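After the structure tokens below, expect a handful of questions from me.
One protein chain is absent from this view; the other protein chains keep their places.
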């Protein structure tokens, strides 16, 4: 895979420019040749089911989209538009920090594919998914 | 398609029980034999790109998930867990009310499929997608 | 939606140029402003489960990909590469003619989205799905 063009700090700065990312509280914690890691503190507004207390699937979808896009950003220098997104839900996400691991599957000329998985504090897989992204004209 | 088991008011009450739905500002505006309509007022926190001012794809994904789930809820009496979600992005969503149209594609015994499309105030298609949902044991 | 650029006969001729389409036995039976219809006679080689006698999901996936692509071909003058494909399975496909209805959801500049549904001889929905397609440079 190509070398990275953005550091943890640069990715974080770019991420934090978006109001929705600020609301989500995304924190880039690692960038390696293989991918990136993002951590997200729990927020009560994530909850969809007030009795069971688990997070809305849409929150996980938004974070999987963002983590995948920023795995790609690390390689190409900035985030790009999502063409489509697919998310698989594996286990209910209960209160606690969420950890996202994301990586590029295919770096293409017109389209690229990247994926992300989200884990709870015990390391259990909660959800995973992929996006196809539209590469900038070069 | 089966008759509805929930009215606009019942769907709205159930929706509003979730903090994330309150934050999103979802308003059920129509329930017919064919599906449901949900309207969502713009929020500045939806924005991902502060220069261009368009909404984060994750917001649209969350709303497509929710609208699809509640199209199913109207038929079966309540929302059910999402197994997987897929979203296609067609056009940037700029500031303005969002209108979601959702319907059930297949009502099954163990799992069901539903879809939603989102339009801007000019009626242009912004995104569309589908979810597979896990039916409650009967 | 844009006017059609290909007739039933032109779509059929283009389809039949592919050996795999010949093997599948695809027959274009209708082209309207709204989409296309394709009929596929049953083949014993479609079967995945020799006891239950239903078709392999991959056959339905291949046909949904093709039908979606040709719904787009009707609008733009020829088939284009699939970027990604998603298929939902609703009911086992037993021996009998398969009927595909396909239409374009969004005609874009760089990529387009189209969908197809497949029905059995009794008109029951067997599977449905979508593809994103890469538009030719203009």
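Going in written order, the chains are labelled A, B and C, and every chain counts its residues from 1.
Following the convention adopted for this analysis, a contact is a pair of C-beta atoms (placed from the backbone, for glycine too) under 8 Å apart; a residue touches a chain by one contact, two chains touch by 3 or more.
Just so it is clear, the structure is predicted and the values come from calculations on it, not from any experiment.
Novice: For the chain left out of this view, which of A:65, A:88 or A:101 touches it?
Specialist: The single option touching the absent chain is A:88.
Novice: From the list C:2, C:18 or C:33, which touches the chain that is not on show?
Specialist: Considering the complete complex, C:18 is the one touching the chain left out.
Novice: Tell me which of C:84, C:101 or C:115 is the one touching the absent chain.
Specialist: C:84
Novice: Which chain C residues touch the hidden chain?
Specialist: Chain C touches the missing chain through residues 17-23, 44-50, 55-59, 61-63, 65-66, 81-89, 92.
Novice: If the missing chain were put back, which residues of chain B would it touch?
Specialist: 83-84, 86, 110-111, 113, 132, 134
Novice: By the contact definition given up top, give the residues of chain A that touch the hidden chain.
Specialist: Counting only chain A, the missing chain is touched by 86, 88, 90-91, 105-106, 108, 113, 125, 128, 130, 132.
Note that only the chains that are shown with their structure count from here on.
Novice: Pull chain B out of the set; how do the leftover chains group by touch?
Specialist: Ignoring chain B, the remaining chains still form one piece.
Novice: More than half overlap in residue numbers between the two sides of the chain A-chain C interface, or less? Answer same or different.
Specialist: same
Novice: Roughly how far is chain B from chain C, centre to centre by C-alpha average, rounded to an integer in Å?
Specialist: 27
Novice: Counting only Cα atoms for the centres, state how far chain A is from chain C in Å.
Specialist: 33
Novice: Residue numbers in chain C touching 2 or more other chains?
Specialist: In chain C, 86, 113, 132 touch at least two other chains.
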